[in-house]
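This is the structure, below, for whatever I ask next.
All protein chains of the complex are present and in place, except for one that has been dropped.
Chain IDs A and B follow the sequence of writing; residue 1 opens each chain.
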Amino acid sequence: MSEKLVLSGNHAAAHACKGARVQVIAAYPITPQSPATELLSRFVETGQLNAKYVCVESEHSAMTVCIAASSTGARTFTATSANGLALMHEQLHWAAGARLPIVMACVNRAVAAPWNVWTDNQDSISQRDTGWIQLYCEDNQEIYDTILQAYKIAEQIYCPVMVCYDGYILSHTLMPVEIIDQNAIDEFLPPFKPYVTLDPDDPKVLNLVTFPWIRHDHPHIEKFGGYPEIRYKLQQTLRSSFDVIERVDKEFGEKFDRQYGIFKEYMCDEADYIILAMGSLASEATVAAEILYEEGYTVGVLSLKLFRPFPAKQLATFAKQSAASTFIVIDRNLSYGYEGALCTDFKAALYTHHVQKNVHGYLLGIGGRDVNVEQIMEIVHKSRKAIEAGQLDKETEWINIMK
Amino acid sequence: MEKDKLKNIEVPISSISIPIEGEAGRTGSWRTERPILDPSKCAAVKQNKLVCMLCWLYCPEGTISRTIPPKINYYYCKGCGICAKECPSKAITMKDETNFEE
Partner (left out) sequence: MLYEIRWHGRGGQGAITAAQILAEAAYYYNDLYITASPSFGAERRGAPITASTRISDEKIRLRSQIINPDLVVVLDETLLKDVDVTAGLKPGGSIIINSPKRPNEINLKGNFRVVTADATKVALELDLRAAGLLVLNTPILGAVVRATDFDIALEHVQAIIKKHFPGPLGEKNAEAAKRTFEITQLQ
């Protein structure tokens, strides 16, 4: 039987892992992730989840244990934030290159220095090059649903998936969450069939040194290619994974009545300006859009859920077909020395597909500074005034900061 | 003067912390119990020498003075009870805060 509980984002994530029948959890505590893996450890200890919980001495070890466990065919999970995610950086590259369908919750938190426990997206965005699929959530039900979908996606294409949600704003905030009936989940998510496993009776070495060139010194060996071919396959899989991701989401929607899409549009029809953002910031922006509409401005919100692989063509097509002249991109992260990652990727997508729109980038809420409707409205008015004054181009601006 | 300690310091480019009394405000308001020192049991008082001083040493907030007898600053003392626990002479006891006037 499905049941409705009032849960924090962290606990929603833990319940999803329980429903997904995760088999190995290796985690290291870090604010604001800890309550997620703490609840999972309680599920394991009380026998509610038949899994092995491995206490490790660092996040690097956590991902290492996940890699090892996944390599033996176990469905694995870990969760971390900020500096913890940074600490496992080399292993993120590893997990993706090893094609392991590990699912990790990244509870978004600002990175040090200086120390900061509040939310921004710098941690997960900093890992966007590693080959992990990245999905961003706006509320706790979405966290629960996305983790279930993540395992299905990951295990179909053999790529690791990072489910991201804002620290404190979602991780510690309680919201109603429907916990799906276990039998229904089992129907949706069959047991993990590994692509290759470590098996003493069938010895292999996984991920050994692989040459830049293609070997020809054994019969049939050239078909395996070299390192570049391995990495090429990862890229090809990711670039063609949109179908799988959308199909899994559609199936989820048909079974459980909730579907999210690669991005969600809110009041975008006939909007003059469209705000592009991710996560809880996008959710807040929808309220700003409503108030602006009352004041006579047509503003829409495009909430991007799938950040990696980046849906460049889909976003460019959406932009081309939209009535909006201007896209206002709000990043809760930045590539220091340049601008927010979402802004950069979006502009590149438009350019590649020859779509001419104004794109204004803004930085907001870095380091957990509260983002509210008033600030978002201020941003829209800033851009609107600039456009109306003929200033179509605008460099990224950092808002609500003492300059 | 503590209040003006920050006045002449230039805004740094990275986060630097300098010691200032009472940075977290009146942490004494957090107490539910307060430590009471009985001088008749205190080793330093009995020997009239700066001996022991473990309460001063162990107080995590530095609210106890290295004097004869040690003096507890109740404006900041959070009532953690470490001084009472560590005192080898059992001169410090924790008493319910509601027994004391504001």
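Following the convention adopted for this analysis, contacts are C-beta pairs under 8 Å (C-beta built on N, C-alpha and C of every residue); 3 or more make two chains touch, one makes a residue touch a chain.
Since the model is a prediction, treat every value here as computed from it, not as a measurement.
Of the listed residues B:26, B:49, B:71 or B:90, the one in contact with the hidden chain in the full complex is B:26.
Within the complete assembly, A:373 is the residue of A:184, A:373 or A:399 that touches the hidden chain. In the complete complex, the hidden chain is touched by one of A:78, A:241, A:280 or A:358, namely A:280.
Across the entire complex, the residue among A:6, A:112, A:206 or A:348 in touch with the chain not shown is A:6. The missing chain lies against subunit A, touching residues 4, 6, 31, 117-118, 138, 166, 168-170, 172-176, 280-281, 283-284, 286-287, 368, 370-373. Looking at subunit B, the residues touching the absent chain are 25-27, 29-32, 78-79.
One rule holds in what follows: only the chains that are shown with their structure count from here on.
For this pair, subunit A with subunit B, the centres built from the Cα atoms lie 47 Å apart. Per the touch definition, subunit B reaches subunit A in the complex via residues 14-15. Across the complex, subunit B is touched by residues 113-115 of subunit A.
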